[in-house]
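Structure, as structure tokens:
This part shows subunit A:
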Amino acid sequence: MNFVVTHFNYLAVIVLMMTGLYVLFATGNLIKRMIGLALFQTSTALLYISLGKVAGGTAAIKIYPDSPEAQALAAQLDPAYVAQFGVSGVVYSNPLPHVLILTAIVVGVATLAVGLSIAVRIREAYGTIEADEIEAVRAREPGE
Partner candidate 1 sequence: MTLFEAIYVTPPALTAQAPILVVAGPLIGASAAALSPGARTAWMVSVLTAAFALWMSVAVVTEVAREGVVDYALGGFAPPLGIALRIDALGATLALLIASVGLLGALYSGHALSSEVYPGKHGLFQAGYLLCLAGFLGLVFTGDAFNAFVFLEVSSIGTYALVAVGEARDRRALPAAFNYLIFGTVGATFYVLGVGFLYGATGTLNLVDMSVRLAALGDNFAVQAGLAFIVAGLGVKAAIFPLHGWLPGAYAGAPSLVSVFLAATATKSAIYLIVRFVFDVFPTGGFGQTFLALIVAPLAAAAAIVCSVQAIFEKEVRRILAFSSVAQVGFIMLGISLATTGGLSAGVFYLVAHALMKGALFMGVGALAISVKARTVEEFYGLGREAPWSAAAFAVGAASLAGVPLTMGFLAKWSLIAGALEAGALWVVATLAVGSLLTLVYVGRLLEAMFFRAPLPGATRAHEAPFGVLVPLLVMAGLSVWFGVDSSLPESLSRASATGLIGSAR
Partner candidate 2 sequence: MTVGELLILLALGLPLFAALVTFAVGRMPDVRETLMLVACIALCIITMSIFVRAGAGDPPEMMIAQPMAGLEFAFRIEPLGALFGVMASVLWAINSLFSIGYMRGKREPSQTRFYMCFSLAMFGVMGIAMAANLFTLFVFYEILTLATYPLVTHKGDAAARRAGRIYLGTLVGASVVLFVPGIIGVASIAGSTTFTPGGLLPGGTDPAIGNMLLLLLVFGAAKAALIPLHGWLPAAMVAPAPVSALLHAVAVVKAGVFTILKVSAYIFGPELITALPAATWVLWVAAATIVIASLVALSKDDLKARLAWSTVGQLAYISSAAMLPFATGLAAGGMHMVVHAVAKITLFMCAGAIYVATGVTRVSQMAGAGRRMPVVFTLFLIASLSLIGLPPTAGMWSKLLLVNASFGSGEWATAAAMIASSLLSIGYLLPVAFRALFAPPTSLAPDFVRPGGTPGPALVAAILTGIGCIGLFTGAEYIADYLEPLGAITLLETAP
């Protein structure tokens, strides 16, 4: 039970990822496939973000140590944690994963855009966005 609690974020990632993959491969509808793909990509984003989380850490935005916010944040820290790692003042989460995932989200959106526009073109060319109906149309074409 303890394992589940400490690895809660990974479990969420796995559930999300499997859901995405299932949608991706179980449906014949091209739009739904794109949704599955987006879900799948989001799960990795979640993985990265949770990797960068530091216990008690706040968003990686510079706060002056003397400001009241900083003191409030420092007061929230677990004393055992402070003792173990010798941190003092404000603890930040690792900002790098956020930056990476920002990039990955941009990439994901671009992929989604291209995928959806191809789906639009498929609708124009074949009159459907169901994979099996496209197959049926193709099977009737000469040379197949």
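If you want to know what made the cut, all candidates are chains of the complex that A comes from, given by their letters.
Points worth noting:
Criterion: a residue touches a chain if its C-beta (ideal position, glycine included) is under 8 Å from a C-beta of that chain, and two chains touch if they have at least 3 such contacts; residues count from 1.
Keep in mind that what you see is a predicted model, and the values were worked out from it rather than measured.
Checking the candidates 1 or 2 against subunit A in this complex, the single touching one is 1. Subunit A meets candidate 1 in the complex at residues 21, 24, 30, 33, 37, 40-41, 44, 47-48, 51, 96-97, 100, 103-104, 107, 110-111, 114-115, 118-119, 121-122, 125-126, 131, 134, 138, 141, 143.
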